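Left out: one protein chain. Kept in place: all the others.
In order of appearance the chains are A and B, and numbering begins at 1 in each one.
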Amino acid sequence: MRFGPLLTANLFRKKTRFVLTIGSFAVALFLFGFLAAVRGAFSQGVEVAGADRLVVINRTAIIQPLPLSYRDRILRIPGVKEVTHDNWFGGVYQDERNFFPQFVIDVEHQRKVYPELAVPEDQWQAFVKDRQGAVVGAATAKRFGWKVGDRIPIRGVIYPGAWEFNLDGIYHGTRKQDDESQLWFQWDYLEEKRPAFTKGLAGWYTVKIDSPDNALRIAKAIDNEFDNSSYETHTDTESNFAAGWVKQFGNIQFLILTIGSVVFFTLLLVTGNTMAIAVRERTGELAVLKAVGYSDRFVLAFVMTESLVIALIGGLLGLGLAKAFELLLTVVKTPINTVLPFFYIPTTALLTGVATALAIGIVSGFLPAVGAMRLRVVDALRRV
Amino acid sequence: MAIPVIYNLRSVRARWDSAVVAVLGIAGTVGVFIAMLSLANGFRATLVSSGSPGNAMVFRSGSTSEMDSTVSLEEVRLIEEASGVARSAQGPLVTAEVVVIAPFPLRSTGTDANVQVRGVSAKALEVRSNVKITEGRFFNPGLAELIVGRNAAQSYSGLTLGNTVKFGGGNWKVVGVFDAGGSAFDSEVWCDVGILNRLYHRPENMFGSLTVHLSSPDALRQFKDAVTSNKQLTVDVSREVDYYDKQSQTLSLLIKILGGIVAAIMGIGAIFGALNTMYSAVAERGREIATMRALGFGGPSVVISFVIEALLISFVGGALGALAVLPLNGLTTGAMNWQTFSHLAFAFRITPPLLLMGVAFALLMGIVGGLPPAIRAARRPVAAALRSL
Partner (left out) sequence: MVRVDGQSNSPSLIQVRDLDKKYQRGSEEIHVLQGLNLDVAKGEFVAFMGPSGSGKTTLLNLLGGLDVPSKGTVTVDGDEITHMSRSKLTEWRARHVGFVFQMYNLIPVLTAFQNVELPLLLTKLSKSERRQHVETALHVVGLSDRMHHYPRQLSGGQEQRVTIARAIVSDPTFLLCDEPTGDLDRKSADEIMELILQLVRQHGKTVLMVTHDPVVAQRADTTLYLEKGALVGTGAPEAFSYGGAR
């Protein structure tokens, strides 16, 4: 572009200022990416929830169990395609800080209800045959350096005692945001080792239904089935369930929005001010450009373009660093891993970030650009 | 020779729009910094104040919290007789309790939150001296009656005095409200332990944990030895304050780490803003600076002068940020305590040391943002500066 040299020459006019302004954008957008990941970590469950899955828990409290006999009764309800049951194990691997979720699963039906969590067929078959077998998510396996064939000791807390498992398989999520941190082991193994009075009870059921449109009807039907029994149920879609969970975490959304707004508002001020100063310094030059025949609109576009270029470069830099940080976390272990084992910046967030950076570039460059456009040569060149 | 500060004050006033930008940048950072720390502070304070140094908690060996521990009635009897336990006219000051969670709708969102429900014995108030009934009365043992913590009454719908609520498959009448001095208990609902056990299909004579009032805080060692050496017991003992301290760790750590990262990032941004402002100041005042130096003010005086100016701006920013977040103090919010899966109400807690830290952070940003431009100002050759327009 023929005006390229003019544009770049002006951008680099004051190198320090250029670096600082780009730096401000980079910092703000890095924070944006970071906050997007935090938000994602908290609401991860909601995003991966299957639209065609329902969760059935004990109406009294989530920690209360449901009888295994409920399985067949749920299956008989029209619209129900498959049912699987789970239990929360909640054990400790070496140190309480090494937390990762452990589930006792119904081996026969798990994969039909959660098809997105994939295990190589040979590994799965080995697992099915191994009473003490376990399947672990790729993220956790990587975290502790586990390989198929390892023996994994877990200290039971809810079910006390020393439990040991053979790592028979590693599962991968087929979608980017799937949770790859879980450990699964056989229901039969739990039944064998748990105290008598807890046998025959499941933590909750996950139900696969024929269509998301029928979710409400089927959920009601399930709850009606077990009304007035000693184990009444509460059924909801998986996403509602996860969303409710997130809401309890506290008003994270609000907190993040507030911080984000404060940061972007400040960025706007800083860059707006910088652009204003940059234009003010060049009044004489801009006047000469206009005298020589550059139109008012050209000058407007010129200043706006400067602002946008800075915003774009700074924005991409910041988001790029955030992505790099995300990759770093998967390689290096930091205290952050314990509190946020799942740190991922979705592509939509990256795009939103770029758009936001450009928007700020437009707004901060607007007033100075209009000022430059309105500049009258005669006034600007008036000698003192 | 020192450059008079009045010069800095007037200069800042003349370029007030740039100064305002730097001030706001720093104010925003300091505000967020203090807010996040006071959030962690408040959360921790709530939990830690739940514990009293004169109380001990007894769990089954190896459990990590009240919810996954079980203690039998026989064990309770044995522990009651151990040395170190305080006694009153009613007998040993020991309360055997069961903690579960129950869903109640949050007033703020309408969706359910998991509330910690504690089945307690009649001696609960005696053992926990920081808890007092402020409205109504304690429940009658054996009846389906509830008393609720003041935060619980405010955060969840339906828990007002005289109301009947349905949970656990039974109807309960709210007969009292208690104040637990801003601790975690303020977010709890208490009822009779026997009835709770029955409704949650738990074995009749199984409890979750015991809270014991020690004869004196120093009696912990004695009590612990007596209990752990008894072969018929498989339990752990810890001081109540230590238990709650540990409970608060995960979320506290999370808030501190996240808050720290956010504040650090914002701090860098604020420093950029300050640098920008100060560099422009140096650029725009090139001739003034050169004139001053020609007049005889040495390089160091110029540096100090600019640093002072930067500190003035950042101090104002810090103070502004601190004042802006002050209204948050005491504001209650709620979060889930990950270790117990239950919802906990707590308040932002801003203390004078925290405010000072915020202002110190601001001054730090001011120095980092003011020093490089100041040095550049002092270094520019006088003649060149005077010549440039």
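Throughout what follows, a contact is a pair of C-beta atoms (placed from the backbone, for glycine too) under 8 Å apart; a residue touches a chain by one contact, two chains touch by 3 or more.
Source: prediction; values computed, not measured.
The missing chain, though absent from the view, touches A when the full complex is examined. Across the entire complex, the residue among A:S69, A:Q125, A:S261 or A:S295 in touch with the chain not shown is A:S295.
Across A:L54, A:I170, A:A287 or A:L316, the single residue that touches the chain missing here is A:A287.
Residues of chain A that touch the chain left out of the display are 2-3, 5-6, 9-10, 12-13, 284-285, 287-297, 377-378, 381-383.
To be clear about the criterion, only the chains that are shown with their structure count from here on.
Chain A and chain B have centres, each the mean of its CA atoms, that are 25 Å apart. Across the complex, chain B is touched by residues 14, 16-17, 20-21, 23-24, 27-28, 30-31, 34-35, 38, 59-64, 90, 92, 96, 155, 157-158, 160, 197, 230, 232, 234, 243-244, 247-251, 259, 262-263, 265-267, 269-270, 272-274, 276-277, 335-336, 338-340 of chain A. Remark: chain B residues 17-18, 20-21, 24-25, 28, 31-32, 60-64, 67-68, 100-103, 106, 108-109, 111-114, 167-169, 199-201, 203, 250, 253-254, 257-258, 261-262, 265-266, 268-270, 272-273, 275-277, 279-280, 283, 333-336, 341, 343 touch chain A in the complex.
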